[in-house]
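In this view, the complex is presented without one of its protein chains, the others remaining in place.
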C-alpha cells in the first residue's frame, strides 16, 4: 500500500524528516548530519517531494547505496502529494524566451559558439557550476590563452591529399587525437546526463572518460556504450579504500581500459561564481548568515569523501588491485612526471582541473613544453603516455599539443555546453567541427598524419611569458584624443 | 530564334534544370552534381535568370570552358522572362542611406580610411568574403600588428632633397616597391572587377598580379593593360595538370612576366565570418540543416579544383613548361626558403595568405626577419628575390620590410576596399597616399633611395614576442577606482 | 559653571578663536599658525562645535598633549549651542540608499568584495583617503598585479590531510602568516577606529601593528588588546627626537613587541584623488585660490612633524633607547637590505607604502625576489626577518611571498574596507576567508606546513617584466570587424 502525501507531510522537521524521491519515501532523519551537502538543503524538502533537486546531483543508485534499507519507506501515492505551485520567475521567463530564439544547430561553426548559446539558455545554477573556476579564474582563462602564445612554422609543398589523423591512446585506436574528459553532474546540463556523451563518442570513435561524480550511475554509462567502444574511469579516491577498491575492480570487470586517478584535488575548489548562485536559490534562507559553511556551492557539497591524504605511497596499492593502465590526472610539474615514471604508472595528464582548483596553476600546454624535453633527454618519452587537458577549443590547439609531444588531449566543457544547448546532435556537431578543422589544419601545416607532427612546426618562444596586464595610466588614457576615421558627409 | 521565358521556366527541377546567364539559356541538369559550389545554389535559379548571382563569382568565359557546347541552348527573349520583384530589405535600405552619406574621396587620408568606408557601403556578403580570415582571425590581425613591433632607428642630417623610391622586381622597373597582389572575386566589390586594379596599377607604374580566381577572365585583365605594363600570374594548381599547363603557357604567351605558384592553400580556408553570411542570404534554405556541407562560404565554393597533392617534386615540371620566373607564394619558414633556392626557383613570397588559411601562422614580416640573416650567412641573399605580403597599410610598413631585405611587398585588401568604395579613383588615391607617405618617411628615416635601406635602420627586438593577451583579474578591475580629471565647476 | 554657546560664538575670528570639542571649549587663537593642517580649517569652526570634523583625524588625547592647559576653557552647556542645520546633500542621500541596499556580510566571498562594498557605502572623503595612491597610482595597482606575474609549480600526491599554516614572526606564534599593518585615521571608516582591528586580530590570533597616525590614541589601542595579544608599533620619526623617544619607550613599557620605523616617507605623498575631494568639502572656500598650499588632502595635513632628515646614522640611537626588535619599514632595494643587516636591525619590510608615496616604486614582492637570492648567497637569510606588504588580496598572494622567502606579509586596506563596510564582523570574516583560502591552497600546492614552502613551487620568470601598456593603433582597431557568435534566429 502506498503512503499518502499527508503522511509524509507530517515528518517535516529535524526530529523526523521524510522526503520523497522518484515516487518513493525515505526516512532521512538520522542521515541529516551525515549528508555531505549539509542538512539544511534536505530540511528544505522535509515532508515534500525532493526529486527535482535530488536528480541532477545524485546518481540514481545513491539511496540504495548510502541509505539503510530500513529507511526505505516504500511507494507514495503521488496524486495525494500537494503540488508546489512554482511561480515562474522573471529570469526564467527571459530564459525561456532566449530558448525560443536559439540559433539552429547549423549556425554553430566552432566550439565557442556552443558556449555562447549555452550561456544564454542554461539555468543560472547549472551554468555557474560548469563555467566557474577557482578564485579570479585566471588559470581558467590562461588555459585557452596559453595556446595563443604558440605559433606555427608550417611546411609547404607536402602532398596532403590524404590526411589521417587517427591515433592510439593506451592501446586504443581512435579516429581523432582527443578524448571526452570526465566532468561532473551531467544532468545539470541535460536530463539524460553523461550517456549523451557516451553515444556521441561512439559515433566519432573517441574515448570517453567516466567521471566519479557523474549524475548517471557508472553502470548506466557503461551500458550506454556499444560494441567495442572504449571507456576509461576517472577516480576520486575515497578515504575508505575499500570503497575505492570496489569501484576500481568493478570498472575493470565492466571493461574499462584505463584508470585515471585525480591527483590535483585533495579538496575540491572554491569557485566563487558557483558559490554566489546559492543566494539566488529559491527558498534559500542562508542569508540569515548563521550557517554559511554548509553552502559553498555544488562542488563542495558532493566531494567531502575525497581523501586529502592520498600520496605517492598509495600508488603500489593501486597497481596491486587492478591490471588497468594507471594514469595520474592533474600532474603539474616535471619533477612529478619523472616520479610518475619511477613509480611505474602508464601515463600522466598534465592538467590543472580546468582552472577549477588552484588559481595561478600553469596551463597543461605550458607544463607539456617543460616536460617533454626533459623526458626526451633521458630517453624516457616512450615510458609513459602524456596527455593534457584544459582550454582546448580549436583543432589548432590539438595540433600544437601533439607537436609538443602529447599523445592526446582531453576536452570537457565544450562538449558539456554543446550537450546543454543541443543535446546529442550538438555534441556530435562539435566533434564534427573539430574533425573539419583538423583536416584543414593538418593540410595547412603540411602534415598528412599524426606521426609527422613535431616540435619544429611550432614557435613556442612566448609560452613562458606570464606577464599579467600591467597598470594603466588612466589620466593619460583619458585625455588622449584618438584618431578617427573620416566623418560622414552629413556630419560636416 | 530566341527561347521564351516560359520555355525556360518549365525546366525548373533537378530532373531538368535550365538557367539564363547574360541573356542565354543553358541546360545544366547533368552539371548539377559537378558544380564546385554544390547543386543547391543552382537549383535556386532553375528555370530563371541567374546572372546576378553568377556574375561576380565566375569569369565570363566559365560556361564556354566548362559546359559542353551541346548544352548551350542559345539566346533568350529577355522581355518574356518574368522579372523577380525583390523587395528591398531594411538592411539594404540602411546601406543605401550610408552610401548616400559617404565621405568624399578627398576625406580619405590613409589606407585604413578606405576599409572603414568600404565596411559601411559594401554588401554584407562581399564584405564578409573580403574581410574574413581563418578561425579566430588572429593571424589576420597579427599581420598588421607585427609591423608595430618594429621601430625605426632613423639617420639624420642626410641630404634627402631628392627621393627616389623606384626599384626593380623580377627585372621590371617600378615606381614604388609594392605590387597589387592577387585577390579573388573582384566583382563582389566593383561591377568591373579586376580590370579596375589593372588601370590604377598602370597609372602608378606598379605590377599587378592576376589571380586564378578572378571575376574577370584572364584575357580581359591582360587586355586592360596598356603599353609595356607588366603583369604576373598567380596560380592555383589544378589536379588536372594539363589544365594548369594550358593556363601557364597561355599566360606566358600573353606576356606575363612572373609565375607565382600558391603553396599555402592545399585547401581553401574555413572563414567563419564568410560562412555565417550564408544564413542571411535571400532565399537560402540551408537552415533546414540537411545539407550544410555544401554551404561553406564563397571560398570553398570556388576552390574544389585545387590540388592538395602539389609538392616539391612538381617544381621541375613547372620549370619545364615555362620560361617565366617561378616564385613560390606562401612560404612560411626558413627551411622552405632554403629548399626553394635549392630547387632553383627565382623567388618566394613569405605570406600566410592574408590570414585566410592557417590561424596562428606567423606574419610574413616576422618570417622575413628569420629568413634573411640565414640567407646572408650563406651568401644566398642574391640567389632569389624575397617578397612579403599581409598587413601592409602604411609606407612605414613597406620601408620596414625593405630594411629587412624584402625586394617588394604585396598589397591586396586595401586596394579592394578602395575599389569597392570609390572605384578606380579610389585605388589611385590609395596608391597616391602611399606615395606621399613614402616620400615623407624615406626623408624622415634619412634615405634618399631604396638601396640605402638596411637592417641597422630598424629595431626588431620585439618581433618574435608572441605573448597573447593575458588573463585579466576582473574583480580587481571592477573595484579599482580610477583617477579622474577635475570635474567641471557646475558639478561641485 | 559651563560656558554658553553665545559666549563661544563671540570668539569667531583669527583675533580670538574658540572652538568646542566633545563638549569642552578651547582657545586656539595662538595655536592657529602652528596647526599642521593649516589655520583655515580651524577658522571654519571658530565660535562653533568642531567635534565632527575633529574626531576622525585626531586621537582623543591630542588637545591634552598639544594645547597648553591654560587654553582649556572648560565645559560648555551644549543645549545653548546653536545646532547647525545641515541639509542632506543629494550625494549623501544616494549613499544612504546604497547603504540600505548593502549586500549582507555572507555575500562577501573574498577581500575584493569588501572593497567593492566599501566604495559604495563610505563617505567620499574617507574613501578618497583610504583608496588613493601617488601620482598615476601605477605603483598602487602594480602592487597587486605583481602577484599575477607569479605562477605556481604545485606538487601532487603529498599527504595534505592536516594543514598547519601557523608560523612565528619576531618570536610571536601566530595562526596565519600575515599581520594587520599600520594604516592611518581609522575613524574615517568606522566610529570606533583602530580598536576594531585590535579585537578582530585577537580573534584570529594575528599581530596588529599600531599606526603613529591612528585616530584612537596609542593607549586606547593597547587597552583594547586582550590576554597575551601581541602588538607592534609603527613609527614616524619626529623632528623632535625627545618626542620620538617618549613614544618608543612608552610603547615598550606598554608591551609592544616590535618597532617598525617607516623609512619610505620623509614626506607624505601627493595623492591627487585625496586632494581633489577637498573641493567637494562642505563650506570649503579654498576655491578662492588664494591659499591652495594648505589644502593638500588629509595626508599632508597630519604629517608635517615627520623628519625628512632621518638617516642611517640615526639607527644606533634607536638601538640605544629600546630593547624592542627594530624593523625598517619601506626598504626598496637589495643594497639597503644589506645595509640593514650591517647596522644590526632585526628585520625589514619590503614595501612602497601601499603605492601612496613614490609612483613607479616596484612592488614588495618583486623586491623580495631580488633580495632573497642575494641574502642566501651570503648566508644572511637568517640574520633578519623579511616581510612584505602591498597588494595582498588572496591566500595565493601570501603563499607566493612565503615561497620566495618572506616571513610574513602585512595587509592594510582590505581590513580597513571590511571594517568600514561591516565593522568588526567584516574584519573577522575577511580573515576567515583568508583562512579558508589558505587551507585550500596549501593543499593544492602540496604543502602541509609553512616550512615546506620554497622557491621551486613558483615560476617567477615574468616578475621583472615592467612593460607598460603599449600604444594602440586606433585606426586599425576601429575598422577591424570582429568575429561574432551566431545571431539569434529572430534576427535573420
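Chains here go by letter, A, B and C, matching the order in which they are written, and residues are numbered from 1 within each.
By our rule, a contact is a pair of C-beta atoms (placed from the backbone, for glycine too) under 8 Å apart; a residue touches a chain by one contact, two chains touch by 3 or more.
Keep in mind that this is a model prediction, so the values were computed, not measured.
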Identified contact with the non-displayed chain, of C:63, C:112, C:128 or C:401: C:112
Which of C:153, C:276 or C:407 contacts the chain that the document leaves out: C:276
Residue, one of A:119, A:383 or A:435, that touches the chain absent here: A:119
Contact with the hidden chain (one of C:58, C:204 or C:362): C:362
Sole residue of B:190, B:394 or B:407 that reaches the chain not shown, by the stated touch rule: B:394
Chain B residues touching the omitted chain (full complex): 104-107, 109-110, 136-139, 141-142, 145, 148-161, 394, 396, 400, 436-437, 439-441, 443-445, 456, 459, 461-462, 465-469, 474-475, 478-479, 485-490
Absent chain, residues of chain C that touch it: 98, 101-104, 107-109, 112-113, 116-117, 135-136, 138, 263-264, 266-267, 269-270, 272, 275-276, 279, 286-287, 289, 292, 307-312, 314-315, 328, 330-333, 335-336, 357-362, 464-476, 482-485
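One rule holds for everything that comes next: only the chains that are shown with their structure count from here on.
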Interface numbering overlap (same over half, different under half) for chain A and chain B: different
Size of the rotation, in steps of 5 degrees, that lays the CA trace of chain A over chain C: 90
Centroid comparison with chain B (C-alpha atoms), farthest chain: C
Geometric centre distance via CA averages, chain C-chain B, whole Å: 59
Residue numbers of chain B (touch at least two other chains): 112-113, 116, 136, 272, 276, 279, 287, 471, 473, 475-476, 482-484
